[in-house]
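Sharing a structure, written as structure tokens. Questions coming.
Note that this complex is displayed minus one protein chain, with the remaining chains in position.
Our next item is chain A:
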Amino acid sequence: MKFTCLSKGSGFHFPPCHILDVSGFRILLDCPLDLSALTIFSPVPLDFHPKLEEETCDFAVHNSFDMRKRQRIEKSLHADSLICAQPWYKTPKNLHLWDPSSIDLVLISSTMGMLGLPLLTQTKGFSAKIYVTEATARLGQLMMEDLVLMHSEFQQFYGSESNSPQWMNWEELELLPSALREVALGKDGMELGGWKPLYSSADVEDCLKKVQTLKYAEETCYNGILVIKAFSSGLEIGSCNWTINGPKRNVACISSSSFFSAHAMEFDYHALQGNDLILYSDFSSEGVLTNDEHENNYSASNTNNSLTLRDVSGEKDDWIKLKEGLLSNDGSLEEREKLAFICSCAVDSVKAGGSVIIPLNRLGIVLQMLEQIPVYLESSAVKVPIYIISSVAAELLAFTNVIPEWLCKERQEKLFSGEPLFSHFELMKQKKLYVFPAVHSPELFLRLGPVVQLLRRWHGDENSLLVLEDGLDTDMALLPFKPMAMKVLQCSFLSGIRLQKIHPLLEILQPKVVLFPDDLRKQIKFSSSHSFSVFYYFENETLGVPKLKGSVDLEIVANIDTQFSWRKLNHDDMDITGLEGQLLINHGKHQVLLGNEVSNFSRRKPLLYWGLPDLEKLLAVLSKMGVKGSIEQGMSDAESGSGEIVHIHEPSKALIEVRATKTVISAHDERLATLIFEAIGTLMDGI
């Protein structure tokens, strides 16, 4: 088995991407897009408003000088330096170096891991089978359609381009500020090839036709050999960890997984037990130690979940950290408190007369906020409408209410007690929540969608609040909107397995081999007592994993009347018998169906002998059968090599020639030949 990590990705929105060669098949794990790279593009200028609906039109009237007047916050980087062009999209680092037609199988573990899929399926020669969970496929489709729709705004502004865009010329790239150049080219300057123009909605449709959807724990079989299953990872609705069972290897791929989920089905780690190889690909705790350099006083596990309130308008980095609920082991309390904090911040802003922008990105977080913010508003007796502006929000909310099988236990209980799974419709009915499908939708790193318009309107209002996710390069993201008087609340949510849980998890799963990212090596030291061996992997480096099993498990299906003719070997304590039948490979299982007809069996059997017959014994056996002969002494013929010859005189003439690896029986009489053959058979080991 071979394994190559193409890209370790970054965070929740850009999951890792790997290539796995198992049992002769090449498997691609996930096909994401690096949407954070979008920040190098400038948003569509203010004076451009393509067919905007009325409710957003009114604030698009600000003059466009605004942009150029922005103060520089960094010598090399200001709003003007952003690339003014139709954005391209960045695929995982090394994926473009691989021939798409060599991929046999694509496994998608989350909606984020699906966003780049149409770029792959539209490639000529790509013919791999793609497996996605039903929920991921649906959510992924919505996200991709949304992306296409938002992108069309750029298209309308810049017109359609046919060849590669100007900014990708080397001269242009050279002129870019270093921060932007690094995003465009990568740290090693190798990543320019990963940029691709966005797919069309037809591509998305076509892609989804090629996808085969599965339910959690549904077994599917690729090519009769690999049995593939998806188990919930708890991270998001429909997200999963894959297991691949081949004849010689059982692999479990652990993507970012969450032990606690307030919406998606829980992390089903029990189901990953019994696999001999675990590919650990949850990078969420990466960088925890690097943060630690200036946060030494906090243990690694805590810093990852820090909630920070940051005021970007000032030059000073004023981090306010909230650390509560550290005792709770699964982080559920912490996560709830983070949400509660955001909600109360939102209420404060609203009370002060400001507005709150919450870009829609993580479905799970959004769903929870939609339920909680109205509660907070009500408890503080504030009557403020909540709007969701998204072309897919209506469908998204509708969809989440009809998929109890994909949700966590708490939500499922609602099904069984006849309540709606989420309270959104109730809120809409009560006119507390409004959904606008009209304008383009969720934020994508503050470059695409209606958030751009809203930010332009509100960035100067100090009472307003923008809720952002941590891990985003805020300086670059907010660049077009400087100066920011608006408060910015940055928060990070748990998006994977926490450091201190990795080891216990692996101990529970009891693999024989673990493939572990080298990037996490510093953070986690595997104790010497563990029962598995660990292979560390690097980006773009192929790792050969040694064989564990030399042989394939075979089932011999016999009928009751099948009888084996066992033969005991003379020198070893071993019984052997010939086997003839049909080999069936089905569902990863090798089965031999034995033939029924015994006569057929012996007739066709090519007999196999080894060793040498003893000539004296042969003569003795033959004479018992009434065959008489004599050994020709001292025969040595250069041509035939050293061999011995037995001449048979009775009942008729025949000859037996015995050489090192061959015995030849020559007789005209068929019966005599058979007699001699049988005699030899009794003297030799054979089958």
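What to note about this one:
Here, a contact is a pair of C-beta atoms (placed from the backbone, for glycine too) under 8 Å apart; a residue touches a chain by one contact, two chains touch by 3 or more; residues count from 1.
To be clear about the criterion, contacts and distances are computed from a predicted model.
For the omitted chain of this complex, the UniProt record lists the protein as "Cleavage and polyadenylation specificity factor subunit 3-II", which is one of "GPI transamidase component GPI16", "Cleavage and polyadenylation specificity factor subunit 3-II", "Vacuolar protein sorting-associated protein 26" or "ER membrane protein complex subunit 1". The residue from A:G125, A:G353, A:G418 or A:G626 that touches the chain not shown here is A:G418. Set against the missing chain, the residues A:P177, A:P483 or A:G578 yield one that touches it, A:G578. The chain omitted from view is touched by exactly one of A:F25, A:Y131, A:W167 or A:Y216, namely A:Y216. The omitted chain makes contact with just one of the residues A:V384, A:I631 or A:A673: A:A673. Summarising the interface, chain A meets the missing chain with residues 214-219, 229, 271, 394-395, 398, 401-405, 412, 415-416, 418-421, 425, 428-429, 435, 550-560, 564, 566, 569, 572-583, 590, 592, 603-612, 645, 653-655, 657, 660-668, 670, 673-674, 677, 680-681, 684-687.
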